[in-house]
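A single protein chain has been omitted from the complex, and every remaining protein chain is retained in its original position.
Should a chain be cited, it is by its letter among A, B and C, assigned in written order, with residues numbered from 1 in that chain.
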Amino acid sequence: MYFASDNSAGVAPQIMSALARANEGYARGYGADEAMARVTTQIRTIFEAPEALVHLVATGTAANALSLATLCPPWAAVFCHETAHIEEDECSAPEFYMQGGKLTLVAGTHGKMTPAALRARIAERGQSLHNTQRGAVSLTNVTEPGTVYTAAETAALCAVAREFDLPVHLDGARFANAVVASGASPADLTWRAGVDVLSFGGTKNGLMGVEAVVIFDPAKAPQRGPEFELRRKRGGHLFSKHRYLSAQFEAALTDGLWLDLATHANRAAAKLAAGLARKPGVSQRHPVEANLMFPTWPRGTHARLLAEGAVYYDADSPESEGARLVTSWATSDAEIEAFLSAF
Amino acid sequence: MYFASDNSAGVAPQIMSALARANEGYARGYGADEAMARVTTQIRTIFEAPEALVHLVATGTAANALSLATLCPPWAAVFCHETAHIEEDECSAPEFYMQGGKLTLVAGTHGKMTPAALRARIAERGQSLHNTQRGAVSLTNVTEPGTVYTAAETAALCAVAREFDLPVHLDGARFANAVVASGASPADLTWRAGVDVLSFGGTKNGLMGVEAVVIFDPAKAPQRGPEFELRRKRGGHLFSKHRYLSAQFEAALTDGLWLDLATHANRAAAKLAAGLARKPGVSQRHPVEANLMFPTWPRGTHARLLAEGAVYYDADSPESEGARLVTSWATSDAEIEAFLSAF
Amino acid sequence: MYFASDNSAGVAPQIMSALARANEGYARGYGADEAMARVTTQIRTIFEAPEALVHLVATGTAANALSLATLCPPWAAVFCHETAHIEEDECSAPEFYMQGGKLTLVAGTHGKMTPAALRARIAERGQSLHNTQRGAVSLTNVTEPGTVYTAAETAALCAVAREFDLPVHLDGARFANAVVASGASPADLTWRAGVDVLSFGGTKNGLMGVEAVVIFDPAKAPQRGPEFELRRKRGGHLFSKHRYLSAQFEAALTDGLWLDLATHANRAAAKLAAGLARKPGVSQRHPVEANLMFPTWPRGTHARLLAEGAVYYDADSPESEGARLVTSWATSDAEIEAFLSAF
Partner (left out) sequence: MYFASDNSAGVAPQIMSALARANEGYARGYGADEAMARVTTQIRTIFEAPEALVHLVATGTAANALSLATLCPPWAAVFCHETAHIEEDECSAPEFYMQGGKLTLVAGTHGKMTPAALRARIAERGQSLHNTQRGAVSLTNVTEPGTVYTAAETAALCAVAREFDLPVHLDGARFANAVVASGASPADLTWRAGVDVLSFGGTKNGLMGVEAVVIFDPAKAPQRGPEFELRRKRGGHLFSKHRYLSAQFEAALTDGLWLDLATHANRAAAKLAAGLARKPGVSQRHPVEANLMFPTWPRGTHARLLAEGAVYYDADSPESEGARLVTSWATSDAEIEAFLSAF
């Protein structure tokens, strides 16, 4: 009954096997390993983007912060939702890597920005010498509250960015869950909609610790690639034994494993949500569209679940009745049933 | 015949097994895993430092840069050898994490600073408002040219730092090799000599990708710990699935594995150096004291070795006759013999 | 009819005379001039703060950004009003000097924060390792929309900061106008209310280009002073011919000139506002409490005023009917009358 986070789960067995296989002999370091070339090919194929540049880092915060720093200068504002991970959960890493940039927050229900709200926020940031300049738009899909942007919604937001000639970053820490939930193709959810750089998450989807930064941006990719690589090295995020990052992604992208893992997680969430819907006194604060949910129930129920061994966020908050539950590739039916019957 | 780097080797089998064992069930993230508590205890025991703080990161550059940023303010100079890894091979990561600090270089044969040279360099940096302030001393052991500071030499350099009231950082990317080579205890090579913060390398010593930052500094450790943790998070170096970092170090520190691996690497280097010493036209530019060496031989020999499949730095340089060879836990006698007979 | 800004006016004649007097003979540089010692004494006396530290810089942005960087670490959030100058008009200078900090915005009518809104915003910023940490509160008095915090209002906001153990910065680019408007003593509007560091503006109040940073904070001032000085030098804000900064402030603080100049500006605004109130179709968007106002009138009136030679912000905006008018020490009755009769 462990629903604290999708990163509380371990590593999928296929990934562990791949790591063991990768451990044979010597390999060139720092991204020059042969597996990395294969990962680049896989990602280009899956995203239908034969020119995309791909670089691996080990954490989502590194992927996001390095991407934003590459997309805009230090005196720029990144427009993002007020609940975005980059705003709430990265200890000002984006501002550190941007070397003093700003996040300008856009409100919106269920973690999603509307084109109108985004446009208004960009427009109101003046563009004289006195102002922080407009820098980039950063979307998150799956959003922090667990909702999912469709390809059309993504495209509409990217179109607003284009009105102001701004590049678009997509924080896809749970991108696999978004693909599965939306039914859209990876290309439709990203570059075809107007996304320039994607943080393509692996860690939350059953990998050990690896995220791919995918630079689509056809005109600017050749310049952005080397800059990204220098920023990655300078941030301490270039791995000497890089083959172990490559191996994880290669295995995940083989035979659709990454989608299978996300499908499992999303289905587990749906099952859990369906079970909760039948419990009296339970409501959901946001639509359950991927692998996380934010239900509310009475404090007494929290205490009982805690006593039964359930683990999730805010189980022990003295004030709030709300919970956050996250499912993963590893969530079992038994766990879901145990949780529901502990109610 | 792979002597390019100790990070070209794979992961020692005991470490791979530990990773597999660590992959059971759920675990708390971000350093709150149970294995991390055990690693802290192990390191405190091995270093005879019951109050030391221990934090893990995945790369040596992160360990060094975060350590230096925690030790001195942005307007400070770090005094280090002119061949130090932080100066030569980290793409200005220390300056980035220090947010504009300076490395002030000290010359010295075979990669080692003398107390007199260090003192002179510190003294000549003025301390008015107009000057970059004196910040910290950073040593490297094993040095980049492969030599080893003894405990007494370390203590003498730390004493100079203390004359100026400066803290001392030790870049120990190959610390295990230095312990083995010097015969000194971990404590004697670090805090007992006056080192405040150690970058304790794992990756080059048969781990997958993990370094421990050990904050000894008894008076200031309680303050430096939280600051280090915030800097680590903000740098994108806090791992959600942290258990896999912990597991590597826990296995390495169990039953002296870390010393066994370094002993193997150092012995392989000694064997290789002994074989090279019998070859005509070969000389060493630095004493071979740990697991790397810098021999010189005629260009024609390089071409022959390259043709035979040897891999090492500057085998293919058109200009230089010098080579860099590094041995590791994985270097086999067969490789050494094949290399020597390819001469 | 020049109402674009109080910094469009020139330098008060007494200040020009002081500069001429300061131009005799040689003087020590970088703040060691004798006049600076006198300025410190004057400010300590006027603020009834015998231990306060005083440092001069030439721009308000430098004063604010250096103050905030001295008050909080790079991973911290400064809580300020959403219209604050540091957010809107300094091109991310605070984030640059803080080296990646964040401004967290508080809403509030007429540019003023309420204690409740401030408290809620501070409280909602989580304090785990994942969050940007709480850093400081920054107030502005006179506010950007031209309203004035009373001493009691200032104290109430500082009390909220103290609940969270946060230091308080006051952007006093128009501090003289606030003192005059509020009728409070300089001490009551600052340290006695709980302000730790004041950006004490000179430039907008008839000086040529100088602001005093006053560090009251009795417990931490001795540490903050040297850090501020190093940050000032490192920011390029330490003047070699510092005597000309000192001379301006010394003259302004002699015989209450600074208050006379602000009184003139505030009275001019009151006169102008009174005249506007008699014009049909004119309304004020904010209470006129100091020396700036934000009236609204029909587009056609803007065009006519512009044609008559009036200068003010947004006279020529194609969209907005709103204007910003600022009076200064130099505003003459003739200008006001000409403006009103051009209506």
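The rule is simple: a contact is a pair of C-beta atoms (placed from the backbone, for glycine too) under 8 Å apart; a residue touches a chain by one contact, two chains touch by 3 or more.
Because the structure is a prediction, the values reported are computed rather than measured.
Undergrad: Please identify which residue in A:A20, A:A155 or A:L230 touches the non-displayed chain.
TA: A:L230
Undergrad: Among C:A18, C:I43, C:A93 or C:A176, single out the residue that touches the unshown chain.
TA: If we include the chain that is not displayed, C:A93 is the one touching it.
Undergrad: So which of C:A18, C:A65 or C:M98 would be touching the chain we can't see?
TA: Spelled out, the listed residue whose C-beta touches the missing chain is C:A65.
Undergrad: Who touches the missing chain here, B:A35, B:L56, B:L71 or B:M98?
TA: Considering all chains, including the one not shown, the answer is B:M98.
Undergrad: Could I get the residues of chain B that touch the absent chain, sorted low to high?
TA: Interface with the chain not displayed, on the chain B side: 74-77, 88-92, 95-103, 105, 126, 129-133.
Undergrad: Tell me, which residues in chain C touch the chain that this view leaves out?
TA: On the side of chain C, residues 2, 4-5, 7-11, 16, 19-20, 22-29, 57-63, 65-66, 90-93, 96-97, 203-204, 208-209, 230, 233-241, 244, 311, 330 touch the unshown chain.
Undergrad: In the complete complex, the non-displayed chain touches which residues of chain A?
TA: 30, 73-75, 99-100, 129-130, 133, 227, 229-231, 233-234, 238
The criterion applied here is as follows: only the chains that are shown with their structure count from here on.
Undergrad: What whole-number Å value describes the gap between the mean CA coordinates of chain B and chain C?
TA: Each chain's C-alpha centroid was found; their separation is 50 Å.
Undergrad: For chain A versus chain B, what separation do you get between their C-alpha means, in angstrom?
TA: Taking the average C-alpha coordinate of chain A and of chain B, the gap between them is 33 Å.
Undergrad: So the centre of each chain is just the mean of its C-alpha atoms; given that, what is the distance between chain A and chain C in Å?
TA: Here the centre of chain C sits 42 Å away from the centre of chain A.
Undergrad: Taking each residue of chain C in turn, which ones touch at least two of the other chains?
TA: 74-75, 99-100, 129-130, 133
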